[in-house]
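After the structure tokens below, expect a handful of questions from me.
A single protein chain has been omitted; all remaining protein chains appear in their positions.
Letters A, B, C, D, E and F mark the chains as written, and numbering starts fresh at 1 in each.
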Amino acid sequence: MARRYDSRTTIFSPEGRLYQVEYAMEAISHAGTVIGILSKDGIVLAAERQATSNLLEQSIGSEKIYEMNDNVVAGVAGLTADANILINQSRIIAQRYLQKYDSPIPVEQLVRRLCDMKQGYTQFGGLRPFGVSFLCAGWDSAFGFQLYQSDPAGNYSSWKAACIGENFSNAQSILKQEYKDDDSEGSSSTAGTQMTMDDALKLTCLVLSKTIDTAKLTSEKLEFATITLKNNKPHIHIYTSDEIDQVLTKYDSVIKPSNND
Amino acid sequence: MARRYDSRTTIFSPEGRLYQVEYAMEAISHAGTVIGILSKDGIVLAAERQATSNLLEQSIGSEKIYEMNDNVVAGVAGLTADANILINQSRIIAQRYLQKYDSPIPVEQLVRRLCDMKQGYTQFGGLRPFGVSFLCAGWDSAFGFQLYQSDPAGNYSSWKAACIGENFSNAQSILKQEYKDDDSEGSSSTAGTQMTMDDALKLTCLVLSKTIDTAKLTSEKLEFATITLKNNKPHIHIYTSDEIDQVLTKYDSVIKPSNND
Amino acid sequence: MARRYDSRTTIFSPEGRLYQVEYAMEAISHAGTVIGILSKDGIVLAAERQATSNLLEQSIGSEKIYEMNDNVVAGVAGLTADANILINQSRIIAQRYLQKYDSPIPVEQLVRRLCDMKQGYTQFGGLRPFGVSFLCAGWDSAFGFQLYQSDPAGNYSSWKAACIGENFSNAQSILKQEYKDDDSEGSSSTAGTQMTMDDALKLTCLVLSKTIDTAKLTSEKLEFATITLKNNKPHIHIYTSDEIDQVLTKYDSVIKPSNND
Amino acid sequence: MARRYDSRTTIFSPEGRLYQVEYAMEAISHAGTVIGILSKDGIVLAAERQATSNLLEQSIGSEKIYEMNDNVVAGVAGLTADANILINQSRIIAQRYLQKYDSPIPVEQLVRRLCDMKQGYTQFGGLRPFGVSFLCAGWDSAFGFQLYQSDPAGNYSSWKAACIGENFSNAQSILKQEYKDDDSEGSSSTAGTQMTMDDALKLTCLVLSKTIDTAKLTSEKLEFATITLKNNKPHIHIYTSDEIDQVLTKYDSVIKPSNND
Amino acid sequence: MARRYDSRTTIFSPEGRLYQVEYAMEAISHAGTVIGILSKDGIVLAAERQATSNLLEQSIGSEKIYEMNDNVVAGVAGLTADANILINQSRIIAQRYLQKYDSPIPVEQLVRRLCDMKQGYTQFGGLRPFGVSFLCAGWDSAFGFQLYQSDPAGNYSSWKAACIGENFSNAQSILKQEYKDDDSEGSSSTAGTQMTMDDALKLTCLVLSKTIDTAKLTSEKLEFATITLKNNKPHIHIYTSDEIDQVLTKYDSVIKPSNND
Amino acid sequence: MARRYDSRTTIFSPEGRLYQVEYAMEAISHAGTVIGILSKDGIVLAAERQATSNLLEQSIGSEKIYEMNDNVVAGVAGLTADANILINQSRIIAQRYLQKYDSPIPVEQLVRRLCDMKQGYTQFGGLRPFGVSFLCAGWDSAFGFQLYQSDPAGNYSSWKAACIGENFSNAQSILKQEYKDDDSEGSSSTAGTQMTMDDALKLTCLVLSKTIDTAKLTSEKLEFATITLKNNKPHIHIYTSDEIDQVLTKYDSVIKPSNND
Partner (left out) sequence: MARRYDSRTTIFSPEGRLYQVEYAMEAISHAGTVIGILSKDGIVLAAERQATSNLLEQSIGSEKIYEMNDNVVAGVAGLTADANILINQSRIIAQRYLQKYDSPIPVEQLVRRLCDMKQGYTQFGGLRPFGVSFLCAGWDSAFGFQLYQSDPAGNYSSWKAACIGENFSNAQSILKQEYKDDDSEGSSSTAGTQMTMDDALKLTCLVLSKTIDTAKLTSEKLEFATITLKNNKPHIHIYTSDEIDQVLTKYDSVIKPSNND
């Protein structure tokens, strides 16, 4: 019966569902995993590249992680071409804000604008939803470091640690177990103090090793980025292959044993 | 037979029904409950969060309750992305009114404008209705405190106590029984004088405890907001987690026994 | 066979019918009854509220009867959200006329403009008809008191007494029997002179008592409005609950016996 | 097979027919009859009202006959709301012509403009044809008195005597038989000289009495209008109820015997 | 199979046909015949009226033959309302040309512009083709007398003698046999010199008598027009009823015997 | 299965085909053959007229061959009305270029612009492809004589000898065999030097005689045009009937024996 209601974004099913939006989310569930973890010093983003080939040029640009503004970096899962459109629009929005107010755009405002665009494509005829989810890691003076997740419906929410793409539910459950937070009443036995960037990177590697279906994590299949504060200004760093390898080596011990879980 | 008439907002069924609008309402009936109670000193809004996770960042922004203007606060049930669009438009309408007339927009006028937008999406082709209902609590100098409910069709009505979202009929019937009003000829045996804010908060807790399917009400699953008068100006207060916990503790006795009803 | 022709306003059926318009009229036949009676001193409008709850705020605004201009008051039956759009447009039309000609808009002109809007929604694609009928009671210096009825097709006609909404045919037949008019050659045995406002109010109560399915008429379920002349200017009065109760009490005798008809 | 081609005005059937236009004409064949008769001194228009009720206000405006301009009066059969739109447009066209050329619009030009509007609604998608036919009686200095008939397709033609609406073929055949014209080689035995207005009124009454399904012709069910020359200017007269009754009385003898035909 | 491809002008059938255009041509094949014959002194146009009634006013305007410009006269077959639109546009085009270049529009240019309009209605969605064919007879200084035929597809071609409408193939074959031309290598035994206007009128009568299904050709069922040169300027003459009768009488001998062919 | 994908230009079939474009090409394959042959001194275009009648006026305009600009002449196969639109647009493009740059438009640029128009009609909804192919013969100072073929898809290619329309594959294979070119490694035994205009005309006659299904080639069924250089300027010559007959007579010997092939 779903079939009668699933070919347009402009109709609700009798149960009040928008099937086209759900199908767009399905597209994302086949995309490479993206993980974001908030620590007290900054945020770690990591993404899995699915298409790898020794013929792919890896030195130019990243495939899954993009700077949106000086204070926001985003990991994407889904249709890359769709993501490009939205990233471009987001950059323009951020620049216009800067020009108008001479201060970087607040993170949530940028995310909300991005999501309003997405929402429009779920309500007007002759369009399809954007087949892409984002993890946006940013910093602004009002709320500090923030990690937002957005979906094709145009919803967004604020997370301490989040995951989108393939195996996201698996990754999410590891994060729930292992994420340490001051005010967390979570089930992790070692909980107590808030995580540092090092903890976040370590946890990222742990989650990646358990969710990516590969014998060995290599820089070829991964992208890493962090946003931290430098001289009280947000600083985005997208890792080179070498830096990723260093991280993987450093937390090798974490990754190995975890394979026996 | 309904099927022939339920895939567009632009057609009536032979019984004069608009099925797409009814399906949009169905979407709302799966959303977290929102309750609003009018008292002589102000209005209480309370909302149930459905998605909870220890990984969700709770300190930034609320998910279900939004300020629309200095004198109007709204609780939403339904598609969040749709709500964002309407809240944003409402804020712009309110600000334009302020700029034009140098006085806050009358509550009903804001609600009517919001509903006119909703109505348009039920009459023109190539669109779907907004899948969201609002409870708008506001104050203006002409009519004092007012509580409006609006639905996806674009209808609105003024209430003393109202409820939208999951279990709304259940909550509505408790409200009918327990709401005390000067001019009420209702069936409540203790009726007689108008409620105070304390009564309203207490009643809110009672209703929440009976409609939310959980062992224990916690601040994690709830949002609270009030609109009162301070120095003869409307004052909106959105509760922090701690404040919600205080309220829950204070009315613990109300909640407990009611579980045995 | 009707089914092939009933899903768009832009097609005629082989018998020359517009089914979508007829379905919109069906929506009105489920709405609360609205009655209008013309007397020599003015017009009485009365409407039945269908949704009643002790939680509904009744002091703010009316639900079924609206002022359109200083000289026109309208009762609506059908989709409230649709009605709001048309009432708003009508008010703007009336104000523009006032501004342009410095005299109140003639009643028929306002009704015609309202109906032209309705007609457009029955002829252009991608739209549905407005699901609402109006009874417009007005006064202008050219034609005095006038009572117009309009339907979703955009037709209107001028009446001495009319009824729209649920049970309208029942009410219409009582009106036919009981309405007294100078030039009426009707079947009423007591006919002879034109009605006064008091006669009109009395007849309204009689019709309401026979068409509304309730044990007892109460102000909770009713709205009343009159348009009369004060100092040679049209004066619209929308009754408060108390005033409605007074009317109901005054004509109690009329209502009672009529239950035995 | 017709069914494949009858749901849009924008497609021809294999036989080259436009079914939607034919269905619109069907709508007209259920409407009250309108008759027009050209005489040497002017034109008589008469129309049958279908909806009659003692509650209908008959003193304000006519329902079937409208002045289009100082020199053109029209009788309509079909959807009243559609007619209103076209009449309004025609009035604007006539006024613009007057303003531009300081002389009344030639009758055929007004009719052609009216028909061009109608034609557009039979050729463009997302529209339905206007469900209304007109009999336009007018006078201009170039061609004197003229009587045009237009249909939903946008065709028009010039007649000496014509009829639209219910029973139109019946009426047309009586007219053919009884119409007297100088240059007529018709079958009427009494033919010979051109008709006067009196002859035209008499013939109108005869036709009405034979086509309207009623025991007795009354002013309640009829509308009459004439266009004649006064001081060499066109003069339109729409009859009051009393005047109609006088006409009916005057030609009572014509009406009576004709029932025995 | 045709059915899958015949409901829109915007699709080709697998054989590369445009069925809607062919259906529009079908509409024309039911219309009254129009004949055009080129002679050395001018062109004769003749058309058959299909709807005849003694009540039709014949003194005002022609039904099938229209002046398009001072140098072009056209006979139409098909939907009259469609023809009106195109004739009106053609007149505007011709006048604009005159205004711009101070010389009458060349005949082919006017025909081409007319056909370009027609073509557009066969290529864009949401439209239907114009259901009308034209025979345009004109004169310009460059090419002298010219006779063009255009169809609903927007094709046009130049003819010495042509026919459109009902029985057009029948008429065309008579023309082929009887048309005399200097450079004709046709089968007519009497061929040799080019035709005069008299010859053309005579041939027109012959063709009409053989294609129109009537006992006797009368001016009531016919329209005639000629375009000739007067003082070296094109002169269009549309025949009155009397003039048509004179022509019919003059060539009575031609018409009579031909019935025995 | 093709049927699911063949009714719109805006969808690909699963095999990546655009059926509507292929159907448009089918329309062309029923059109009269057009042949173009490039020689060292110029280009010959020849076209077959399909509709012939002794009543057709042949002295005015050609039917299949059109000048597009002073330096480009085109032969068309397909829907004439579609071709007219494109030829008109091409002429405008060429004139605008001349006005802007004061030099004739390069041939390929004109062809590309023409094809871009065609492409648009294969990608946007609510349109059908142009059902016409062109052979464009032109000269510009950069590339000398050039012969382009374009199809309804908007593709074009440069040829030494090409053929479109009915029997095009047959003609193409004769051309392949007989065309002589300096740099040709073709199979023709007499190859060696580039063709002259005379050779080209002769080859054209040969191909025509073998592809056109007629007992005898006559000027009535053919159109001829050449583009050569005169005083170093491109010179287009469209042949009169007499000139065509002379050509046919001159190469009679070529045509005759070839019938025995």
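Just so we're on the same page, a residue touches a chain if its C-beta (ideal position, glycine included) is under 8 Å from a C-beta of that chain, and two chains touch if they have at least 3 such contacts.
Everything quoted here is computed from the prediction, not taken from an experiment.
From the set A:N88, A:Q177, A:T214 or A:S253, the residue in touch with the chain omitted from the display is A:N88, counting the whole complex. Touching the missing chain, out of F:K176, F:K233 or F:K250, is residue F:K176. Along chain A, the points of touch with the absent chain fall at residues 3, 6-8, 19-20, 23-30, 51, 53-57, 60-61, 63, 79-82, 84-85, 88, 121, 125-131.
Hidden from this view is one chain, which touches chain F at 4-5, 8-18, 38, 108, 112, 115-116, 118-120, 122-126, 143, 146-147, 153-155, 157-162, 172, 175-176, 179, 181, 184-186.
The criterion applied here is as follows: only the chains that are shown with their structure count from here on.
Listing every chain that touches chain E and chain F alike gives an empty result. Rounded to whole angstrom units, the spacing between the C-alpha centres of chain C and chain E is 58.
Chain geometry summary: the mean Cα position of chain C and that of chain D are 32 Å apart. For chain E, residues touching at least two other chains, in rising order: 8, 125-126.
Interchain contacts link the chains end to end along an open line, per the touch definition above.
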